[in-house]
Structures are given as C-alpha cells and as structure tokens.
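In this view, the complex is presented without one of its protein chains, the others remaining in place.
Order as written gives the chain letters A, B and C; numbering starts at 1 within each chain.
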Amino acid sequence: MKIPVGILGAGMVGQQYMALLKNHPWFEVRYIAASPRSAGKKFSEAVAGRCHFGGIAEVFGNIIVADANDVSKAAAASKAGDCAFVFCGLEMPNDELKILEASYAAAGIPVISNASAHRWTADVPVVVAEVNHSHLDIIPAQRKAHGWDKGFITVKPNCSIQSYTTPVYALMQAGYEVKRLIVTTLQAVSGAGYPGVPSLDIIDNIVPYIGGEEEKSETEPLKILGSIENGVFKKADQPKISAHCNRVPVTDGHTACVSIEFGAQKPSIAEIKKIWTEFRSLPQELELPMAPVRPIIVRDETDRPQPRKDRDADKGMAVTVGRIRPCNVFDIRFTGLSHNTIRGAAGGGVLNAELLKHKGYLG
Amino acid sequence: MKIPVGILGAGMVGQQYMALLKNHPWFEVRYIAASPRSAGKKFSEAVAGRCHFGGIAEVFGNIIVADANDVSKAAAASKAGDCAFVFCGLEMPNDELKILEASYAAAGIPVISNASAHRWTADVPVVVAEVNHSHLDIIPAQRKAHGWDKGFITVKPNCSIQSYTTPVYALMQAGYEVKRLIVTTLQAVSGAGYPGVPSLDIIDNIVPYIGGEEEKSETEPLKILGSIENGVFKKADQPKISAHCNRVPVTDGHTACVSIEFGAQKPSIAEIKKIWTEFRSLPQELELPMAPVRPIIVRDETDRPQPRKDRDADKGMAVTVGRIRPCNVFDIRFTGLSHNTIRGAAGGGVLNAELLKHKGYLG
Amino acid sequence: MKIPVGILGAGMVGQQYMALLKNHPWFEVRYIAASPRSAGKKFSEAVAGRCHFGGIAEVFGNIIVADANDVSKAAAASKAGDCAFVFCGLEMPNDELKILEASYAAAGIPVISNASAHRWTADVPVVVAEVNHSHLDIIPAQRKAHGWDKGFITVKPNCSIQSYTTPVYALMQAGYEVKRLIVTTLQAVSGAGYPGVPSLDIIDNIVPYIGGEEEKSETEPLKILGSIENGVFKKADQPKISAHCNRVPVTDGHTACVSIEFGAQKPSIAEIKKIWTEFRSLPQELELPMAPVRPIIVRDETDRPQPRKDRDADKGMAVTVGRIRPCNVFDIRFTGLSHNTIRGAAGGGVLNAELLKHKGYLG
Partner (left out) sequence: MKIPVGILGAGMVGQQYMALLKNHPWFEVRYIAASPRSAGKKFSEAVAGRCHFGGIAEVFGNIIVADANDVSKAAAASKAGDCAFVFCGLEMPNDELKILEASYAAAGIPVISNASAHRWTADVPVVVAEVNHSHLDIIPAQRKAHGWDKGFITVKPNCSIQSYTTPVYALMQAGYEVKRLIVTTLQAVSGAGYPGVPSLDIIDNIVPYIGGEEEKSETEPLKILGSIENGVFKKADQPKISAHCNRVPVTDGHTACVSIEFGAQKPSIAEIKKIWTEFRSLPQELELPMAPVRPIIVRDETDRPQPRKDRDADKGMAVTVGRIRPCNVFDIRFTGLSHNTIRGAAGGGVLNAELLKHKGYLG
C-alpha cells in the first residue's frame, strides 16, 4: 500500500514532482490541485500545450484538478485516503502562499514546499536532506505552537545554493571551520520556471542578475547550518557568503564557482577530495529511494563538472564537484554543479518526504 | 599619406585587424603574411570558406599573402614602403613565435602583437592604452638592449582581464588601494579562435576551464600595473587576484563578476560610479581614432551589462560595468564586460599603434 | 523640416521603428502612443527593463506616451504638427486593431501598419516596396470608398515571406512563369516579439510550428503579386505555395529553403543569378534612404546565406540568396535570408513610408 500524495501546482515544479513520482516505491500521486483556471479540468487538459515531461499526462491525465485555494477539497481527499500530505509547487505571492500553506497544515495535511514563502518562518525547517535532516525534528514543536494535529510545514532551500552547500557542510562536519565564501553561479533557465526567461534575453547572451537570488544564496545556508533553540531556528554565524548570480543559456544544471576561506585549520586538496568522496549521510544510510549513492561526486578531469555531462548524475540527485585547487586569494576554490529542478527542487522535496516518512511524521 | 601596415596571420585575429583597418584614417594594410600553406595565394583565396568578417575579402582580397616565417619578405616590403610596422596575430608555439617576433624587430619592423609569447619578456610592455601607456616609453631601452634600430616589440594582454583591469586601475588612480580581487569570468567562444570550441562542448553547456587563462588573469595585471626599473618591468605587488575562468555559449563579449577588497580607505558606491564615469586617459585626451569616448560606461539598470546588448558599445572599445553594489565578504562587487576580439584583441592593438604613432615610435 | 511621425506601440516593433528613425533624413518621431498601462509615462519609464535597442531611450525618452486607443490625442498631435502619419506596431486582437487603425485613418492620419489586421481588407495594399509599389496607388480609391480625407491604411506582409518573395518576383518580372513553390522556413525568435518564445522551448531545440504562419506564407504573396480591379485587390493565381514554418534558436534573420517549379520556360542557374544580381526597382531608382542598393545579394560560397553573417547586409534591408542549384524534383532550389525585424518589419515599413512620401500621399 503506497502513501497517497497530493501535488499543489501544475506548472514546471508540480509536473517535475509527478515525473519523479511516476514509479515511486512508497508514494502515489492521487490528488492534484492548481490555479482556479485549471480547476475542474482533467490534468491532461489542464496542461495541454505546456506539458514538460514525457509520460505524466499518460499516467496522471485523468485526475480531475482541484482548486488549490480550496483547502476543504484537499481535506476531503485526505479523509477519503487520497492525500496523506502535499508537495507544494504553487507560484503565487509569498504573503498569500504563506497563509495558504498554513491552512493546509491546519487542516491536517503536511506541506513539503518548494516555495520560498515560509523559508524564514522561525519554526519552519529549510532542509537539504544530507545536511540538516535533524532540523525535521522541530516538527512536534511546530505542531504544538500552532495547534496543528497532523499537519506541519517543511521547505527546501533555493536551487542556487545546492551546488555548494553540501560540499561546504561536509568540510565543516570534518572539523574545518569555513569562514567566508565568494560564489559566482551560472544558473540554468529552468530555474525561472515556464515561460520564464525569454529566448531573446538569453540566446548568445548572459544576464548578470536574478531577482532576489543573491540574498537567498547568502542567507539560506545560514539557516540550514543553524541550530534549534527554544523551538525556533537560530542562524549560524558563518560562513559569510557573497554571491554573484547569473542566468546562462543552459536548460538545466546550476554551476557554481566557489572560493573558500577556512579558519586556522586548513585541509589539503587531497583531504578535501577524500572528505567529499567519502561523505555519506542519513539518506544514504537508510538507502532512501531518492537518495544518491554518493551525495558528492568528485571528478578529476581538468574541465568538469559541466551541466550537460554531469547534471543527471545519480538520477540528478548528486552534486558533482571538480577543479579543486588552491585559491590565490582565499584557501581553496572549486566548481560545483547540481541539477536545479531535481536535486535543487522536486527531487530534493521527494527525498525530504522519504526522510519524513522514515521519521514517522507522515502518518 | 597613410602609414603602410602589415598583418601577420590570416586567422580570426588577423582578419579582425583587417576589419578594423578597412577605413582607418592613419593606417593602411598593404602587406599580409601568414602560414606557409597560405603563402603565394591571393588573400581572398587563402581565406575562402573561413572569412569571418564582411568586406575584408573585397578590400584586401588581391594582396598576395607572404610566408610569415620569411622575415626578408617583410623587410623588402618595408624598404618598398609597404610595411612600416606589423600587427601580429599568428598562432604558433610560444617559443617559436618569440624568436620570430624578435626577428621582425631586428629587421627594423616594429611588432604590435596579440600573442602571449613575449608577455613575460622583461623589457616588453604589455599595454592597455588607458592604463599603462607610459610603459611604451621602455622602447628606447628595449631597442638599445637588443641593438635594434627602428624595430621593437609591444604586446597586449590576455582578453580575459580587460573587463576589469581598467575599472580597477581607475580606482587605484583615484587614490584607493585595491588589495584583493576574486573574479569569475564567463568568456565568449571567439576567445578561442577558429575553429576553437566545438559546438558539442558548448550548446546547452558551460565549460569551467580554459587552459592557461587563470594564470594569465592573475599575473598579467600585475605587470600592467607595475613599474619600469633599470630598463625592465617590475610587477606590482597587488592586487592579489584569484580567477575562475569559464567558457559560455556566447559568440563575443567576456563578462566578469568581480569582488574587490580595498585598503583602509574605501570609496562609496557613489564615488566609484563617479570615478568610473569620469575616467579619461591619454587616448581620450588625444582623441585617438580607435579610442572610446568614455573608456568605462556605467549602467544603472539592474541587469546590465549583457554581452549581446553591451559588447559593441563605442565601437566595441568601451568596458561596460554595472551591478555595482556592496560585497558581503569583500568591500564592493560589480560586473564588467568588454568585447574580447575588439577591446580585448585587435581593437586594443590598433589603439596601441595609434599611441605609438603619437609618441613618434612608428617612423 | 522633417515630417513629424507617430509610433503606435512601445514593444519590440515600435522600438525597432524608433531605432531606425533616430537619424532619418526625412522623418522625425514626435508622437508615441501605446497601451493604457504605458500612457502618461515618459517613454524612458514606460520601457524601463524592456528596452531592446541602444540609444532610443536617450533620444525619445522624454516623449510622454499617449494612449493608443485615444485617437483624439493623435488627431490633436496631428493638428499641432507633431504627427503627420503613424507607424503601427500595436499588438492586440485583429478585430479590435482593424477598427482602431480605421479610426486613425478616419481622423486624417495615414497608418503604415506592421500588423496583420488589415492584410485581407479588400482595398488595403500589402506592400513589399521593390515588388508591388504600384499597389500604393489604390489609396485614392480607398480614401474615396471610406470617405477619408487624408488618412489611409497600408500594411506590410508577414516577415516569413520576405526571404523569397522578392527573388521569386524578380524571376517572374524577367518573364518566367513560377508555378509552384515548396518552402521551409527557419525563423528567428525575434519574430515572436517580446517576451515571445520561452528559452526552455528553444535552447537545443526546434519548434516545427508557428501559429498562423504557414497560412500567411501561402496566401499573402498572392495578394502582393495580384492586381487592382475595380478598386480592390485580386489575388494572383500562382505560384501555389506550400510552407513548413519552424522556429529555430536564432535571434534575428529568417532563413528559407525554397524549391521552385517554373512553367515551360526555365531559366538556367546562370540566368537566375544574373536576374537577381541585376534586379533593381523603384526604391533603388529613387535612391530612397532606407532602400538597399541591391535588393537581392547573390552569394557564391557553398554555405551562405547564414543568419549571423548575412542578416545585416545593406542596413538589414537586402535579401541574401545562395545555394542556387538544380532541384531534383522541381526545377531549381535556393536558400534565401532576410532580417525579419528590419527588412521583414520596421525597415520595410519605413521604406514604404519613403515611397508614400515620394508619391505625395503623406502631405
């Protein structure tokens, strides 16, 4: 018996969730809700002409799309055994979405969200499964504070940080203080959703700006690396991060060029490679279905990682790093790459759901 | 009466020179020399099927290409009044080219080179016209040391540094110590010449490595910002530079994301914009034909500079900067952009030639 | 004294008009009208963040944008000597635009339109200046039929047909019957306006469909090649055209692969090249400012025309053809290319305006 799952959103993110869940061993999509203009239609009709993933219309096409604003529909589906929790990929203003996601939680429906609305809510965990799985244990406190019974809210961080946050964490966990990072990202157009970036803006071009992305890149890792105190999150003090975020003519895969300054203890290049190659975390120990076997893949070629060659590594869930070398200004530098819509979005969400199920929060 | 000019090389760089010199008010291309396999052919035949610039085959097509290895041919052309000096865009191993360029100089033919062969020769100036035009005054010492009469060698730096070296210099000249830079470049494929980067490597992709480029980016600015002592160049001590160089799917225009650490005195963002906007140098004072009116163009839009929109600013000779903002780790950061085959290659060479003519070194 | 011109539309097409008219010897933009949400703002503010052409914000930035739906504003501007006629680049439903353009004409303001609204209105000429300039002489009949005094409407055809219509016409004019054409177009993304084609649809991809484009490609040439009978246009009977229209990852420049079947008389390849090379028409005789010197440029290289290398030929106004060779199924085949937003849109409109001025319809 698989756990019945709802998807909020029929755009790129919602569809990516469906694509990843088509054959999932634990979860089964039984409920889809989206904007009012899609509501009432069969999913196949709602996405006609903007279906981005092969096979999902065939598998989920007959599900009647509900109105995502109508939480009572989801509650009824939950009662009927069709929606134990939801993945949220809705695109709406943060202030509205904040309220809506809380309504789902209040209605007893856990929300695993891709949106940024609740990332800075004091008791909502922002989770990268291999880094801060322990943050999920704030859920009892969160439930209690809000008077929620079974519902809760967890979110995943911005896609732009996932190409370096896990590698940086692995070094910290190995005992090295990471004081400062200067990061330049080269981000794929799929990060902007659909229709997203106009082709006239990006063919033969670079756009050196993505609204809000640098702020998220500089602050979200500090929550992820932070601690729980009195039922709320406390940001870590470091590393200090400076991010330059660029949009590049690449479909999928965010590349990050990173310079790191360590504390007094500085690992050698060889040690760093060893730490990253051997890094494993709870999702790997549990052999969760969506977990990459090796969360960090170290490549020794001079010219890797590259988006087209490395983004799909281990189902799109591994972070590939390369060009690990001394930095002329800080201590070391490297290039990291991850699949922004899988590792950085829906795949990360599914992995978090697997963790939540393991920890017993899903039913 | 225009000064007769020779071009060494019939590839991308040589052709770019011809394109820029088609209607030059001071210089006239009258001599072309290239590899042995082109020698003896009309220029139009030599470049059939690989002519990258409109109009040059029409204007220069009937010139019979000489063998660039045969310096006596150039010497004869010089004597005949057809080649007062040469622009060198040859592609050959640095050790061979070093000797060849010196042979031209020894034969009385000044060499203004795009190649990297002589960039670290102790008495050869690496010149960005607006930054270190004074370095050209090493020429008498250079001539004397080598026993050269009229010949000499000057070179231009790597294209990767031109999107930030002039802005950084302008800040230093305004009295601010620049201690450290971390730079990530997003470099156009034309920087690799022709055929250069295979399309299979760059469509929907990023290549996070360009052989030798990071080393050049980190060291050449120090020679440019250095001083002349006892007839040779002495590198500046700072700024310390760390460069991450990437190849991106853009035809022309190198983008650089730069974080700067100043000394104790730190300019405000407003001051920096003022310094850059008002920056002028000798080429502007002299109103040299190839000189941009404003060497640095500051754009205030949130999303500029962009290669396709800004590379051609002021004949491709201006550096466009934008996104000037505080850096979370260092002091400030910005994005710079310049046209790599014009400002960063042939256009920079022509501007240097104009300076040399003004200073009386060309005849 | 230049003729004062109005531009309807502040999107890509309207901006392209402004870019072409910045330094026009006869026309001067003094009136800009656009959608209600732009109305009342300075042009520079109205296009902030979506200004596609360098320099136009600087030149026209202070013009206060009017509401294009408010024809009385334009009439007042006309009376004040600021708007002798308008170029229309509005994007709105055809039925609404049809009425709006007629209102301008009724108000005494000639409309030279880029839109498709009136292309099949019986007495509105669809003009490619070098092909059917004589069609402009329907204007007196058009005015009379509608009771318009000084106003009238002329339009330009779809951009997709401009890479082959003039070459085909030149052959017909030389006495060769052209019976059938099979055409495949590879169309640039700028043809879809801005934001237009999402980058996710076109990076590393081809879209083999453009809504309505094939129908336009197959029928509009027949009106252009048709005749005037009793004050309305009568379509030509041939050539029969079959069009396959594709969107490709190119910014500007529509490529067309064309196979032609002639009547009994069949020109040789050499004759075709001669006819095309020597083709001149009224705009060339009059040396109109926007007219290309040679409307058709024949290239003999095996691999031309190419969008990036040939689209800007003669200010973007020439059609470049190449690969003229026998067809294995029909008689001959060739590849044609033209700049879709210049020759195929605003540039064609300006050239038509120049013709109209010459013919005395604009004042």
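Note that a contact is a pair of C-beta atoms (placed from the backbone, for glycine too) under 8 Å apart; a residue touches a chain by one contact, two chains touch by 3 or more.
Source: prediction; values computed, not measured.
**Q** Give the labels of the shown chains that the missing chain contacts, considering the complete complex.
**A** Visible chains that the missing one touches: A, B, C.
**Q** Of B:132, B:162 or B:190, which sits in contact with the chain we cannot see?
**A** That would be B:190, which touches the missing chain.
**Q** Looking at the whole complex, which of A:156, A:180, A:294 or A:309 touches the chain that is not displayed?
**A** Checking each option in A:156, A:180, A:294 or A:309, the one touching the absent chain turns out to be A:309.
**Q** Which of these touches the unseen chain: C:73, C:150 or C:180?
**A** Checking each option in C:73, C:150 or C:180, the one touching the absent chain turns out to be C:180.
**Q** Among C:9, C:151, C:267 or C:307, single out the residue that touches the unshown chain.
**A** Spelled out, the listed residue whose C-beta touches the missing chain is C:307.
**Q** Could you please point out the chain A residues that touch the chain left off the display?
**A** Its contact residues with the unshown chain are 48-49, 54, 203-204, 251, 301-303, 308-309, 313.
**Q** At which residues does chain B meet the chain that is not included here?
**A** Interface with the chain not displayed, on the chain B side: 52, 189-190, 194-204, 249-251.
**Q** Extract the touching residues of chain C with respect to the undisplayed chain.
**A** Given the touch definition above, chain C has residues 180-182, 184, 186, 203-209, 211, 218, 240-244, 246, 248-251, 255, 257, 259, 302-309, 322-323, 327-330, 333, 335 touching the missing chain.
Keep in mind that, in the parts below, only the chains that are shown with their structure count from here on.
**Q** Nearest whole angstrom, what separates the Cα centre of chain B from the Cα centre of chain C?
**A** 41
**Q** How far is the middle of chain A from the middle of chain B, if each middle is the mean of its Cα atoms, in Å?
**A** Taking the average C-alpha coordinate of chain A and of chain B, the gap between them is 43 Å.
**Q** Identify all positions of chain B at which a residue touches two or more other chains, and write them in rising order.
**A** 203-204, 251, 302-303, 308-309
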